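Yeah, one chain of the complex is gone here, protein chain that is, but the others are all in their spots.
Then we have chain A:
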Amino acid sequence: MSAFDVEVDTSGLNCPLPVLKARKALADMSAGQKLHLIVTDKGANKDIPAFCKMTGNQLVENYEQAGKLHFILEKGA
């Protein structure tokens, strides 16, 4: 797992809250910083890449561990 600067755990929350919480966390971060987002909403496998694509943030890594989805997002410039 890559290093990260901020961690947001959205376990138990459903669409669209993981995306909204990711956006909120990224708003307070600076370009190049990394966000570790933990999600249990299975739709996130499609939604988080779509969010990254639309917002210019980069999805650096994603994996599943113990039934949870983990995403490392790097804030874009």
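Convention: contacts are C-beta pairs under 8 Å (C-beta built on N, C-alpha and C of every residue); 3 or more make two chains touch, one makes a residue touch a chain; residues count from 1.
Basically, contacts and distances are computed from a predicted model.
> When one chain of this assembly is omitted, its UniProt record names it as which of these: "Spore germination protein", "Carbohydrate ABC transporter permease", "Multisubunit sodium/proton antiporter, MrpF subunit" or "NADH dehydrogenase"?
Of the names offered in "Spore germination protein", "Carbohydrate ABC transporter permease", "Multisubunit sodium/proton antiporter, MrpF subunit" or "NADH dehydrogenase", the absent chain's UniProt record gives "NADH dehydrogenase".
> By the contact criterion defined above, which parts of chain A meet the unshown chain? Give residue numbers in ascending order.
Chain A touches the missing chain through residues 12-17, 19-20, 22-23, 40-41, 50-51, 54-55.
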